[in-house]
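A single protein chain has been removed from this complex, and every other one stays in its place.
For chain A:
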Amino acid sequence: MSVVTNTTTIGAIDLPSRRNTELALLGFAVAIAVFAYANVGLAINGELPSGMLGYGLGLSLLAGVGHMAVRRYAKYADPLLLPLATLLNGVGLAFIWRLDQSERFQALKTFAPAASKQLMYSAVGVALFVAVLLLLKDHRILQRYTYISMVLALFLLVLPMFFPAVNGAKIWISLGPFSIQPGEFAKIIIAIFFSGYLMVKRDALALASRRFMGLYLPRGRDLGPILVVWAISILILVFETDLGTSLLFFGMFVVMLYVATERTSWIVFGLMMSAAGAVGVASFEPHVQQRVTAWLDPFAGWGKEAASEQIAKSLMAFGSGGTLGTGLGQGHSDLIGFAANSDFILATVGEELGLAGMMAFLLIYGLIVERGVRTALAARDPFGKLLAIGLSGAFAIQVFVVAGGVMGLIPLTGMTMPFIAQGGSSVIANWALVGILIRISDTARRPAPAPAPSPDAEMTQVVRP
């Protein structure tokens, strides 16, 4: 992070910073989102929505502020991450607004429009993104807080146990009018802890092992950390009955452990332990059993099990979309009812944008993960590598768990789709996650400091007019 002070009057030719590419892509992302918003208005009310100008300006402002922060504080950062996140966030807002327009929801007593609130949360998210870039000059600073992170993450994970369950899962804490999903923040903080811890311990974990049947078996005492994390994730599953968060943390840990030690045996252990844990818990936890039954045959529980019915409705929404979808604002995904704009928002994407739109969304998520992995590859320090792969791995697993859940590929869990689903915690935490990735990618792509100039070099004179 040293500022290169070059005494030569003609400086080294800068590597392209790609900031202008980013700006162009941002313009594109904002345009698509505004177009989606207008499309919803035209389809439902036959006119351009009155809030379109405000929405367009708000989104442009958020994108602009984000871009300026990157230009100023992370000049060499990856040019794709910010536009991709903006696109998802913007289109997600259009979808939430579209579900606000549903007459079916408006007829409910509990109805409250969610779009404007979500725009506010997005603003907070972007503010946090800017704050990360502003305050975190170098991601390696985070390494200092390894054990504080651990304590904080555990605290955040344990906290929801003391609050009442919402819809069968204890993943919320409510503070007055706000309810927060601490798991979303814990995801980032625990990645910091894992990175710091594994960076120190990786050699011990990797080298001190015995070979058995082609696998390197770790020493008993080195199994400690993975057992602890496994135990914690099982406890989350049991006490908070949240399969998604549990899977997310354990998956992230196994990924990072594998990257840190380069030992395939960890993956084998990880898979075995998670399988054993999941089967074990499913055998006595009714909430988890219900989810599994609902997953195996969603239509069997129609009219009897709310959980099955919801998945069945989600599947029918996807099926009704077909290849090209009904068009924005013209589907009936609001028939899903509860959580249509949060956990099940992908069903609306599937119904109204069809297979084509869904594939585009999945590829955008895939692209974010790809940029994260690329950042990890390019990072020059092990801490940065571990943190980047941890965050992008967690992002990938979350996308898989949520999208797989609503599409009936795996049992449904109570997590939200990053950026597009309604919910403050999720959007704020994910903006912070993107902020950290941008910080690491900036460090990774920043040109190495030029060698100190030779004092003997002749000065070249430049005459300026």
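In this section, a residue touches a chain if its C-beta (ideal position, glycine included) is under 8 Å from a C-beta of that chain, and two chains touch if they have at least 3 such contacts; residues count from 1.
Quick note on the criterion: contacts and distances are computed from a predicted model.
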item: Listed names "Helix-turn-helix domain-containing protein", "Cytochrome c domain-containing protein", "Membrane protein" or "Penicillin-binding protein", matching UniProt entry of the absent chain; value: "Penicillin-binding protein"
item: Identified contact with the non-displayed chain, of A:Gly90, A:Gly244, A:Gly277 or A:Gly321; value: A:Gly321
item: Residue among A:Gly125, A:Gly244, A:Gly350 or A:Gly435 touching the omitted chain; value: A:Gly350
item: Residues in chain A touching the chain absent from view; value: 103-104, 107, 255, 258-260, 262, 299, 302, 312, 315-316, 318-323, 332, 335, 350, 354-355, 358-359, 362-363, 365-366, 369-370, 373, 376-377, 382, 385, 389, 392-393, 396-397, 399-400, 403-404, 407-409
